[in-house]
Every structure is written in C-alpha cells, then in structure tokens.
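Structure, as structure tokens:
Each chain you see keeps its place in the complex, though not every chain is here.
Letters A and B name the chains as they come in the text, with residue numbers starting at 1 for each one.
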C-alpha cells in the first residue's frame, strides 16, 4: 500500500522532471540550469502545498529520494545519446511524454488531497480541491515562470481543469469509499479528461468581441 | 462591525478579480485562465500575507466566499454582452475601475495590518507596514508575473507607495485611536494619494545620467 503510493509518486516525479529538463534544454541552459529546472518542476508543487498546509519543512526535504530521482532524470537527459535514443521515434516519445505527464498530474493532484487530509483536522472541500490543483499544476507554473514562458496552464487547454475535476471527484469520494478508491478514481478522472480532450481536440472557450 | 469588514473585503475582492480577469482577456486566455488570473489577483496578496504570518492554511481557504466572488466576477466578465454593456461608456468604465482598484488597494492594505495584529503578540512597525503592502499589492504582482508583464508596481507610479503611506498611517494610529478609525484613515490615505496623483499626474522620479 505505502509502496504503491511511493511508486506512483516516483512516476510523477520522473515525468515532471523530464518536462522541466526538456524546457531547460530547449532554452539552451547549462547542465546546472537543466537540473534545477527539472528539480523545481518535480518538487515545486509539493513544496507550495506544504507551505500552504503549514507542514514545514516540506516533505520533499525530509526524504531526498524524489529530488534525487528528479536530478538523475535531468542529468540523463543531458546526454545527447540518450536524447537521440529517446527521440528516435518522435511520435512515440511525444506520446510517452503525454502519458507520463498525465500520470504525474493525476498522481500529484490526489497526493495533495491526501496530504491535506493528513495535516488538517477537518479540511473543507474548497481547500482540498485547491491544494490538489496546486500540487498537481504548481510545479509546471514555477517551471514556466522561471523559464520566462507564459505558464502552460494558461495556454494548454484542459490541463489544470483536468486536475480540478480529478481533485473534486477524489475529495468528494474520500470519506465515502475510502482513501485508495478515491485516489484511483481521481487519477482516472484526470487521465480520462486529458485523453478525451487530446483525442477530440477539446478547447475551452476564448472570449470574442 | 464584522459585516462592514466583510463588505469592504468583498468590494476589494471584486475589484482585484476584475483587474485580473481583464488582464487574462487582454492576453486572449481561455475561460479557465481568465478565472485563475482573477482568483490569483484577488486572493494572492492575502495568501502571501498568511504564509508570512505563519497562519496556515491561509484564511481564504477556510472561507471560500472570497474565492467564489472572484471566480464569479471573472466568469461574468467572460460574457461579451456584459463586457459590451460595461464598456459602453469607456471613460466611465475606466473611472469605475480606478475607484474599485483604489478601494481594493486601501482595504487590503489595512486588512493585512489587522491580520498581523490578530496573529502576532507584539508586531513591530516595519512588519506591520510590510505585511500591509504585501496584502495590498501582492495579488497584482502575482497577476503580472503570471501574465508575463512587468509588475504594475514597478511601472504604475504612486501605486505601491500609496499603499505604503496608508499602511504607515494605519499602523501608527492603531493603538492610539482604535481599530476602526485607524483602518478608515488608512483607506482614506490610500484613496487621497491615488486621487491626487491621478489628478495632478504625479510621477516618482526616474534616474537620469
């Protein structure tokens, strides 16, 4: 049970670190910048969450395995051979990245809700959902602000809204069906929405004058 | 008394959410981005303040009415009919926005000082003023950083300095004249400085070589 959660968190960490490191490589950063950006993307959401919950120092500093995985992933991506190998089939690479990123978003969202239940006595629904979305999408916002890009969540349609839907489902089901089913349904909701939106090219409405 | 404060806070929330949502609309964000930017602008200053004061989880997550008002305002602004109606008289709209923004700045500044007095035993003057300015101007800084603009407080002359003056007046008067008169004088100071600076086109000095 604990080891399932550890495994899920490591997958999410890996996915987010890769997305951060790829951003750093695209911006032609040096090896230190690529590692910092990978690390920030992977652990940033959890750090903001722990600051909001008042659980200091943040969990990520107590157990360095997540940071170690994030930095290792960024370092490996720095090798041109690895990048060539990974991107040998660009379509496959993009699809893998999409799935890992979706997994990371879903996993971190429900982990945020789990942390709020663990830290607070009687967390309200709004707090739970907000903390879930911050944990899921916060690392990516930090990555984009540091890299000088417009945050992904404002540009990539149906990203943070998938996290929001998953957080809502997970938080609402928590007390009725128990922790694990609620978390799995939350991750499933995020994955389903991301999938459908990618397949049908869903877009959220823009304003028109 | 409590209901006066609630009303003032709701006016400030509304004003700041509108300024965030208009920024998102100007950047052609989708409906989710517009709501997020409205929400962040409205509650961001208070969240930073609560993190600094160590009052976690931040008040805004315990009572979702502020977030609800902020998101509702952003959603309403998303409707083209509403924007057409509001901007039918552009000069009137700009003037209303100026006044609501000024009200928000003043109200949030003194609310920050109130929160510091409520949370700490013996807050020093520097902490009080700093917390007031962060609460007043912090949401706007987050809005601009997320939207990729240079923060307003570095560009818009006499904005954060009005908040600083109001915070100083309010903090200095607090123990002598009591909470409510100090807060009203603080809001009045902010409004007066903003007004005079707009009317006389005050500018703070720039460096020349």
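Heads up, the rule we're going with is that a contact is a pair of C-beta atoms (placed from the backbone, for glycine too) under 8 Å apart; a residue touches a chain by one contact, two chains touch by 3 or more.
Nothing here was measured: the structure is a model prediction, and the numbers come from that model.
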Report summary line: Identical copies making up the whole complex, of which 2 are given, total 3
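Note that only the chains that are shown with their structure count from here on.
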Query - Relative orientation of copies subunit A and subunit B, as a Cα rotation angle in degrees, nearest 5 - result: 120
Query - Gap in Å, rounded to a whole number, between the CA centres of subunit B and subunit A - result: 30
Report task. Spell out the residues on subunit B that touch subunit A in their complex, using ranges where they run on. Result -> 24-25, 27-34, 36-37, 47, 51, 54, 56-58, 61-62, 64, 67, 78, 80, 83-84, 145-148
Report summary line: Given the complex, residues on subunit A that touch subunit B span 51-54, 120, 124, 126-127, 130-131, 141, 145, 148, 150-151, 153-155, 157, 160-161, 203-209
